[in-house]
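Yeah, one chain of the complex is gone here, protein chain that is, but the others are all in their spots.
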Amino acid sequence: MKEPKELNIHYYAVLREKAGKTEEDIESFASTPLELYKDLAGKYGFPLDARSIRVSINEEFQSMDTALCSGDCVIFIPPVAGG
Amino acid sequence: MKEPKELNIHYYAVLREKAGKTEEDIESFASTPLELYKDLAGKYGFPLDARSIRVSINEEFQSMDTALCSGDCVIFIPPVAGG
Amino acid sequence: MFRISDVPIDADLLSKELINSRAGAFVCFEGRVRNHNDGCEVVSLKYEVYEGLAVKEGGRIIEEAKEKYDVLEVVGVHRQGHLEIGDIAVWVGVIAEHRGSAFEACRFVIDEIKHRLPVWKKEHYMHKESKWVNCSENHGH
Partner (left out) sequence: MFRISDVPIDADLLSKELINSRAGAFVCFEGRVRNHNDGCEVVSLKYEVYEGLAVKEGGRIIEEAKEKYDVLEVVGVHRQGHLEIGDIAVWVGVIAEHRGSAFEACRFVIDEIKHRLPVWKKEHYMHKESKWVNCSENHGH
């Protein structure tokens, strides 16, 4: 039987404002960051389409199709605007 | 009858060292900077061929074939090396 | 060397990290907060930075610049927090024996920083609501 993964999520910029928090620990059945983002976007009303989002897992850029593992630290990266 | 022109000549860099002076007033029958340079190169042993020299007359770059006038301030410009 | 700074960037101090008697050329870039963007009057802004990844990615950009161009040293710093008009948002300095590679490496580093660093900018305007740059719903449409 499929078990939920324990994930640590941090939020930045517009996602932080919409989620109303900087981070949270959640249990999720999402198998990839793409699935996870869609779940959270539905929950918090994120304004950005998943196609414009990148993801960092455990402080490295990864594909939105990477398999998530329990214990992962997941950070969604909205379009950047440094400099 | 052709009269000599009174010219003020300033020397820089390797020309200054060879001439042994920073400037001088001379009388010359040279009609162009090119002729003048050849005369002075013969007198002082300037190491540079006239083809590598440019000239300033009265603080503006000019052609080596410009007609010289009495009272001109003539400065020969060896290959530059600024920066 | 790449860093994220919470305090105002001191360009003079940073340039002193780039001293080498083989260097014939020093090129630096400062990105400063402008008083306008996209036709709107900007009064101040905030940079939010995912610091752990930004430091790693900035370090990678600098290593790439050193591999790609014939340079002696490269330093980069990005601000986070609240900034006013004229404040330095990002600073990149390069020393090299010759100027060509110093200019090219400096340009490369700032271009990559703008594209790759996990940094977000919220602009506060005179006449309309604050906004996260690049993060509107219609971005890219």
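Per-chain numbering from 1; labels A, B and C assigned in written order.
The rule is simple: contacts are C-beta pairs under 8 Å (C-beta built on N, C-alpha and C of every residue); 3 or more make two chains touch, one makes a residue touch a chain.
In this text, all values refer to a predicted model and were calculated from it rather than measured experimentally.
Considering the entire complex, the omitted chain makes contact with B, C.
Of the options C:32, C:82 or C:128, the residue whose C-beta touches the omitted chain is C:32. Residues of subunit B that touch the chain left out of view are 10, 12-14, 16-17, 47-48, 52, 56, 59-61, 75, 77-83. One chain is missing from the display, and on subunit C it is touched by residues 11-12, 15, 19, 21-36, 85-86, 97, 99, 102-103, 106-107, 110.
As a convention for this text, only the chains that are shown with their structure count from here on.
Because contacts link the chains in a way that matches no line, ring, star or complete pattern, their graph is best described as other.
Note on chain placement: the centre of subunit A and the centre of subunit B lie 75 Å apart, centres being C-alpha means. Averaging Cα coordinates per chain places subunit B and subunit C 50 Å apart.
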